[in-house]
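Pasting a structure here, questions to come.
All protein chains but one are shown in place.
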Amino acid sequence: MKPFEVTESPIDPQKYADYVLHTGAGAVTLFTGHVREWTHGVRTVYLAYEAYVPMAEKKLAQIGEEMEAKWPGIRTAIAHRIGELHLSDIAVVIAVSSPHRKAAYEANEYAIERIKELVPIWKKEIWEDGQEWQGAQKKYPDKGADAQ
Amino acid sequence: MKPFEVTESPIDPQKYADYVLHTGAGAVTLFTGHVREWTHGVRTVYLAYEAYVPMAEKKLAQIGEEMEAKWPGIRTAIAHRIGELHLSDIAVVIAVSSPHRKAAYEANEYAIERIKELVPIWKKEIWEDGQEWQGAQKKYPDKGADAQ
Amino acid sequence: MIRVNYFARLRELAGKGQETVDREEMTVQELLDWAEDTYPGFGKDDVQVAVNEEYALPGDLIRSGDECAFIPPVSGG
Partner (left out) sequence: MIRVNYFARLRELAGKGQETVDREEMTVQELLDWAEDTYPGFGKDDVQVAVNEEYALPGDLIRSGDECAFIPPVSGG
């Protein structure tokens, strides 16, 4: 298992939680992002995710390094699925372990915000009557105030 | 499965994540609290948890109601294990689903804070050379500023 | 008769998990005073009382048949 990976296979979140757990960890936070049926009143039939895979995996690992620098003592694993995803499928999983709970929550939320800013992955929403690529980030997300 | 339970059995966190997932959920946060080896420089051999079980389950359900009132649209499940727990064993699991991620993080963290304030569960730390019951809450946690 | 439950440190101090107090009614504060008298070192100022599985205030009345519990500082999670 790679701790920072883009995969075409269904995601088993427990695998990532197990990866970050160790005897120094008192808290593990596991975030999973799922395909939701309704967005802004429009019904999603399915989503299609696409990635620039080698760069996306590098950027996930970079986010992990940022996290471990900001919250010393945590361990992190992140995976993002690509391809066709249907209702309730997991698109992304973020696992963080920490000696204490506060860092586990904060670092986990930081990870999903950073993923949405800088990891080259794209989502197309497919509705009953149309489809559209999503995305509207800052032009230079990597150089923003949050970047380390 | 009871969504708010105190149990003597090992906790399978995925069961609680599955319980809260539904097609309206875009985010699931799963928190697990684990037995940690070192606390304040002292090595833990094991922990013994004890609960006033019927009241503890009521209080867990009350916390769930508080959460669903504060963050409409979320779904919650919480379990706490009692008995002898060893290194890395899960003591508590909190699962929250939400249409959007922010509420899933916030509500989950709220839950663990409230558990530590008001749920009648006690932890005894057993070290190589001694043991002690833990706990130092406010006298009336249920009536505090956070209570709804 | 009022039933009382002990947990954690208080269970070890009392040497029992539960017992009954032979009273028709008393306040929460009177129950705490009784416990302090009966079990030296009880530490009533740091102990809450639950009546019928709900936290009670010092002036609340306990009646025969109620189920009480002494709740020392909790430490779940």
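Labels A, B and C are assigned to the chains in the order they are written; within every chain, residues are numbered from 1.
Criterion: a contact is a pair of C-beta atoms (placed from the backbone, for glycine too) under 8 Å apart; a residue touches a chain by one contact, two chains touch by 3 or more.
Not measured: the values here are computed from a predicted model.
Of the chains on view, those touched by the hidden chain across the whole complex are A.
In the complete complex, the hidden chain is touched by one of A:Arg36, A:His80 or A:Arg101, namely A:His80. Check A:Ile11, A:Ala51 or A:Ala107 against the missing chain and you find that the one touching it is A:Ala51.
On the side of chain A, the interface with the absent chain consists of residues 33, 49-52, 54-56, 58, 80, 91-92, 112, 115-124, 133-137, 139-143, using the contact rule stated above.
Assume only the chains that are shown with their structure count from here on.
At the centre of the protein atoms shown, by the Cα-centroid criterion, sits B. Rounded to a whole number, the gap between the C-alpha centres of chain B and chain C is 25 angstrom. If you average the Cα atoms of chain A and of chain C, the two centres end up 49 Å apart. Under the contact definition stated at the top, the residues of chain B that touch 2 or more other chains are 33, 112.
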